[in-house]
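A single protein chain has been omitted; all remaining protein chains appear in their positions.
What follows is chain A.
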Amino acid sequence: MASNEPNVSSPRQGAPGFIHDWSAERRVFNVPWGKAMMWLFILSDVFIFACFLVGYMVLRMSTVEPWPDASEVFALTIAGQSIPLLLIAIMTFILISSSGTMALAVKYGYANDRRKTAVLLLITALLGASFVGMQAFEWAILIGEGVRPWENPWGAAQFGAVFFLITGFHGTHVTIGVIFIVIMAVKVMRGSLDGQRPGFLTGRKGNYGMVESLGLYWHFVDLVWVFIFAFFYLW
């Protein structure tokens, strides 16, 4: 083993470790291929969201019309009281909690605890689905108040356009994540990952690294939400 295996793990930290990794043979990062690919995909996706948010900033700063006030637009009226940002606070709390359950699912996955992993994945999917549901609820309120992609009652027409496009794009990410988490939960429950059963489409063996890669995607979607939250609701 020792003579055939390359020295893949970097013993050094900081700059010497960095140089060691990048000048090594065979691989740069000491991670499975699937995880490396997910990191790269996330990097590419970061550029998509960055372009969206920069576009939003440009439009918001260049418009001559007043921009709708976030604390009024996104307020919920409960028992006659207008409470700003209530719904969005709950949504954000739910989404960030789902990151916690996802991380636990990864932990129990590597511990080969099938039942706990599957249950935690399902809880994550449920939290994600309720986030999307509440987003739909918020969209419904705004549409009821007359917000359209091309106009709104309070000011710059771009408000509706960027809001629906960017939150919609993020919501699509969450929805796709929920679908994949449910599929993964079924795989875990059936024992496909322990048994290294070949995948339905790819024909390649499953392993618990897949849960971790999916988790990376999920954490990324949550992190992007923090930025969208800051730029839309707090600005």
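Going forward, a residue touches a chain if its C-beta (ideal position, glycine included) is under 8 Å from a C-beta of that chain, and two chains touch if they have at least 3 such contacts; residues count from 1.
Just so we're on the same page, contacts and distances are computed from a predicted model.
S.K.: According to UniProt, what is the chain that's been left out of this complex called? Choose from "Phosphoribosylformylglycinamidine synthase subunit PurS", "Cytochrome c oxidase subunit 1", "ATP phosphoribosyltransferase regulatory subunit" or "Amino acid ABC transporter permease".
M.R.: UniProt lists the chain that is not shown as "Cytochrome c oxidase subunit 1".
S.K.: Touching the hidden chain in the complete assembly: which of A:G80, A:G144 or A:G203 does that?
M.R.: A:G203
S.K.: What chain A residues would touch the chain not displayed?
M.R.: Missing-chain contacts on chain A: residues 5-6, 8, 22-33, 36-37, 40-41, 43-45, 47-48, 50-52, 55, 58-59, 62-65, 103, 106-107, 110-111, 149-150, 156-158, 160-162, 165, 169, 201-205, 207-209, 212.
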